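Only one protein chain is missing from this complex, and each of the others stays in its spot.
Let's look at chain A:
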Amino acid sequence: MTGDLSLHIIISIFRITTAIVISLGIGIPIGLWLGLSKRADAVLSPVTYILYPIPKVAFLPLFMMLFGLGNSSKIILIISIIVFQIILTVRDGVKEIPTEYYYSVKTLGLNRWQIYRNMVIPAVFPKIISALRVSIGVSIATLFFSENFATTYGIGYFIMNCWVMVDYIQMFAGILAMSIMGIVIFKAIDLMERKLCPWI
(Lines give C-alpha, C1' and ligand atoms only; values in the text may rest on other atoms or scores of the structure.)
Protein backbone atom coordinates (compact mmCIF):
# COMPACT_ATOMS: atom_id res chain seq x y z
CA MET A 1 0.00 0.00 0.00
CA THR A 2 1.41 3.36 -0.98
CA GLY A 3 -0.64 5.38 1.48
CA ASP A 4 -2.50 8.64 1.24
CA LEU A 5 -1.80 10.66 -1.93
CA SER A 6 -2.00 13.99 -0.09
CA LEU A 7 0.82 12.95 2.23
CA HIS A 8 3.08 12.25 -0.76
CA ILE A 9 2.23 15.58 -2.35
CA ILE A 10 2.90 17.46 0.88
CA ILE A 11 6.31 15.83 1.19
CA SER A 12 7.18 16.71 -2.41
CA ILE A 13 6.06 20.31 -1.93
CA PHE A 14 8.12 20.47 1.26
CA ARG A 15 11.22 19.26 -0.61
CA ILE A 16 10.78 21.73 -3.44
CA THR A 17 9.98 24.79 -1.31
CA THR A 18 12.88 24.06 1.04
CA ALA A 19 15.16 23.82 -1.99
CA ILE A 20 13.82 27.13 -3.39
CA VAL A 21 14.21 28.99 -0.11
CA ILE A 22 17.76 27.73 0.44
CA SER A 23 18.68 28.48 -3.19
CA LEU A 24 17.48 32.07 -2.79
CA GLY A 25 19.37 32.36 0.48
CA ILE A 26 22.61 31.23 -1.14
CA GLY A 27 22.12 32.56 -4.67
CA ILE A 28 21.05 36.15 -3.98
CA PRO A 29 24.07 37.16 -1.83
CA ILE A 30 26.54 35.45 -4.18
CA GLY A 31 24.87 37.01 -7.23
CA LEU A 32 24.96 40.48 -5.63
CA TRP A 33 28.60 40.01 -4.76
CA LEU A 34 29.53 38.93 -8.30
CA GLY A 35 27.52 41.78 -9.78
CA LEU A 36 29.11 44.45 -7.62
CA SER A 37 32.71 43.22 -7.42
CA LYS A 38 34.63 42.92 -10.66
CA ARG A 39 37.30 40.83 -8.97
CA ALA A 40 34.83 38.32 -7.51
CA ASP A 41 33.16 38.10 -10.91
CA ALA A 42 36.47 37.41 -12.67
CA VAL A 43 37.39 34.64 -10.22
CA LEU A 44 34.08 32.97 -9.46
CA SER A 45 32.03 33.29 -12.63
CA PRO A 46 34.21 30.78 -14.55
CA VAL A 47 33.57 28.29 -11.73
CA THR A 48 29.86 28.93 -12.11
CA TYR A 49 30.12 28.41 -15.86
CA ILE A 50 31.81 25.03 -15.35
CA LEU A 51 29.22 23.79 -12.85
CA TYR A 52 26.08 25.28 -14.39
CA PRO A 53 25.72 23.14 -17.57
CA ILE A 54 26.49 19.76 -15.96
CA PRO A 55 23.30 17.67 -15.76
CA LYS A 56 22.89 17.65 -11.99
CA VAL A 57 20.92 14.37 -11.88
CA ALA A 58 24.27 12.69 -12.51
CA PHE A 59 25.21 13.79 -9.00
CA LEU A 60 22.34 12.05 -7.24
CA PRO A 61 24.40 8.93 -6.34
CA LEU A 62 27.20 11.17 -5.08
CA PHE A 63 24.82 13.34 -3.05
CA MET A 64 23.25 10.21 -1.55
CA MET A 65 26.69 9.02 -0.47
CA LEU A 66 27.62 12.42 0.94
CA PHE A 67 24.34 13.57 2.45
CA GLY A 68 22.51 10.33 3.18
CA LEU A 69 19.51 8.67 1.63
CA GLY A 70 16.87 10.94 3.18
CA ASN A 71 15.49 14.34 2.26
CA SER A 72 18.83 16.16 2.28
CA SER A 73 20.29 14.57 -0.82
CA LYS A 74 17.09 15.21 -2.81
CA ILE A 75 16.83 18.81 -1.64
CA ILE A 76 20.51 19.42 -2.36
CA LEU A 77 20.07 18.00 -5.85
CA ILE A 78 17.33 20.53 -6.57
CA ILE A 79 19.35 23.34 -5.00
CA SER A 80 22.28 22.45 -7.26
CA ILE A 81 19.98 23.09 -10.23
CA ILE A 82 18.23 26.28 -9.16
CA VAL A 83 21.05 28.05 -7.38
CA PHE A 84 23.16 28.69 -10.49
CA GLN A 85 20.20 30.16 -12.29
CA ILE A 86 19.61 32.52 -9.35
CA ILE A 87 23.30 33.48 -9.07
CA LEU A 88 23.66 34.34 -12.77
CA THR A 89 20.31 36.14 -12.91
CA VAL A 90 21.11 38.31 -9.91
CA ARG A 91 24.63 39.02 -11.15
CA ASP A 92 23.41 40.13 -14.59
CA GLY A 93 20.50 42.02 -13.02
CA VAL A 94 22.93 44.04 -10.90
CA LYS A 95 25.15 44.78 -13.91
CA GLU A 96 22.13 45.98 -15.89
CA ILE A 97 21.04 48.57 -13.31
CA PRO A 98 21.11 51.86 -15.26
CA THR A 99 23.84 54.33 -14.25
CA GLU A 100 21.22 56.99 -13.61
CA TYR A 101 19.95 55.03 -10.61
CA TYR A 102 23.48 55.00 -9.16
CA TYR A 103 23.62 58.76 -9.71
CA SER A 104 20.22 59.12 -8.04
CA VAL A 105 21.25 57.30 -4.87
CA LYS A 106 24.53 59.20 -4.73
CA THR A 107 22.89 62.61 -5.04
CA LEU A 108 20.28 61.66 -2.44
CA GLY A 109 23.08 60.63 -0.07
CA LEU A 110 22.32 56.94 0.52
CA ASN A 111 24.93 54.79 2.25
CA ARG A 112 25.94 51.30 1.15
CA TRP A 113 23.24 49.41 2.99
CA GLN A 114 20.56 51.90 1.96
CA ILE A 115 21.66 51.49 -1.66
CA TYR A 116 21.15 47.72 -1.42
CA ARG A 117 17.78 48.11 0.20
CA ASN A 118 16.38 50.90 -1.95
CA MET A 119 17.99 50.25 -5.31
CA VAL A 120 19.84 46.97 -5.87
CA ILE A 121 17.36 44.52 -4.36
CA PRO A 122 14.21 46.03 -5.91
CA ALA A 123 15.98 46.32 -9.28
CA VAL A 124 16.87 42.61 -9.42
CA PHE A 125 13.82 41.19 -7.66
CA PRO A 126 11.55 40.86 -10.74
CA LYS A 127 14.40 39.05 -12.49
CA ILE A 128 14.74 36.60 -9.61
CA ILE A 129 11.04 35.81 -9.93
CA SER A 130 11.46 35.08 -13.65
CA ALA A 131 14.48 32.87 -12.92
CA LEU A 132 12.40 30.94 -10.39
CA ARG A 133 9.62 30.38 -12.92
CA VAL A 134 12.10 29.08 -15.46
CA SER A 135 13.74 26.71 -13.00
CA ILE A 136 10.53 25.28 -11.49
CA GLY A 137 9.93 22.94 -14.45
CA VAL A 138 13.37 21.38 -14.23
CA SER A 139 13.10 21.19 -10.46
CA ILE A 140 9.89 19.18 -10.57
CA ALA A 141 11.34 16.83 -13.16
CA THR A 142 14.42 16.32 -11.02
CA LEU A 143 12.38 15.81 -7.90
CA PHE A 144 10.37 13.15 -9.69
CA PHE A 145 13.59 11.40 -10.68
CA SER A 146 15.16 11.58 -7.24
CA GLU A 147 12.03 10.27 -5.54
CA ASN A 148 12.52 6.97 -7.31
CA PHE A 149 15.47 6.20 -5.11
CA ALA A 150 15.74 5.35 -1.44
CA THR A 151 12.42 6.78 -0.34
CA THR A 152 8.88 5.63 0.25
CA TYR A 153 7.46 9.14 0.24
CA GLY A 154 6.93 11.79 -2.40
CA ILE A 155 4.80 12.07 -5.49
CA GLY A 156 7.53 10.55 -7.67
CA TYR A 157 7.61 7.47 -5.54
CA PHE A 158 3.80 7.32 -5.46
CA ILE A 159 3.42 7.36 -9.24
CA MET A 160 6.16 4.83 -9.96
CA ASN A 161 4.97 2.56 -7.19
CA CYS A 162 1.38 2.57 -8.47
CA TRP A 163 2.73 1.75 -11.90
CA VAL A 164 4.63 -1.28 -10.54
CA MET A 165 1.53 -2.31 -8.58
CA VAL A 166 -0.56 -2.01 -11.77
CA ASP A 167 -2.86 0.42 -9.97
CA TYR A 168 -3.50 2.68 -12.95
CA ILE A 169 -6.28 4.69 -11.37
CA GLN A 170 -4.04 5.73 -8.48
CA MET A 171 -1.19 6.30 -10.93
CA PHE A 172 -3.25 8.75 -13.00
CA ALA A 173 -4.44 10.41 -9.82
CA GLY A 174 -0.77 10.88 -8.92
CA ILE A 175 0.06 12.40 -12.30
CA LEU A 176 -2.90 14.75 -11.96
CA ALA A 177 -1.81 15.65 -8.44
CA MET A 178 1.65 16.43 -9.71
CA SER A 179 0.38 18.85 -12.32
CA ILE A 180 -1.82 20.47 -9.68
CA MET A 181 1.30 20.79 -7.53
CA GLY A 182 2.95 22.61 -10.45
CA ILE A 183 0.01 25.00 -10.73
CA VAL A 184 0.07 25.68 -6.99
CA ILE A 185 3.80 26.50 -7.07
CA PHE A 186 3.41 28.81 -10.08
CA LYS A 187 0.43 30.53 -8.45
CA ALA A 188 2.45 31.00 -5.28
CA ILE A 189 5.21 32.66 -7.31
CA ASP A 190 2.64 34.89 -9.07
CA LEU A 191 1.28 35.90 -5.69
CA MET A 192 4.74 36.62 -4.36
CA GLU A 193 5.42 38.81 -7.41
CA ARG A 194 2.22 40.76 -6.92
CA LYS A 195 2.91 41.28 -3.22
CA LEU A 196 6.60 42.13 -3.52
CA CYS A 197 6.77 43.87 -6.91
CA PRO A 198 3.57 45.93 -7.02
CA TRP A 199 5.08 48.40 -9.49
CA ILE A 200 5.11 45.88 -12.34
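By definition in this document, a residue touches a chain if its C-beta (ideal position, glycine included) is under 8 Å from a C-beta of that chain, and two chains touch if they have at least 3 such contacts; residues count from 1.
The criterion applied here is as follows: contacts and distances are computed from a predicted model.
Per the UniProt record, the absent chain's protein name among "4Fe-4S ferredoxin", "ABC transporter ATP-binding protein", "RNA polymerase sigma factor" or "Protocatechuate 3,4-dioxygenase beta subunit" is "ABC transporter ATP-binding protein". When the whole complex is considered, the residue among A:I11, A:M119 or A:I155 that touches the unshown chain is A:M119.
In the complete complex, the residue from A:F14, A:W33 or A:Y101 that touches the missing chain is A:Y101.
Residue positions on chain A in contact with the hidden chain: 100-101, 103-104, 106-111, 114, 118-119, 122-123, 125, 197-199, in rising order.
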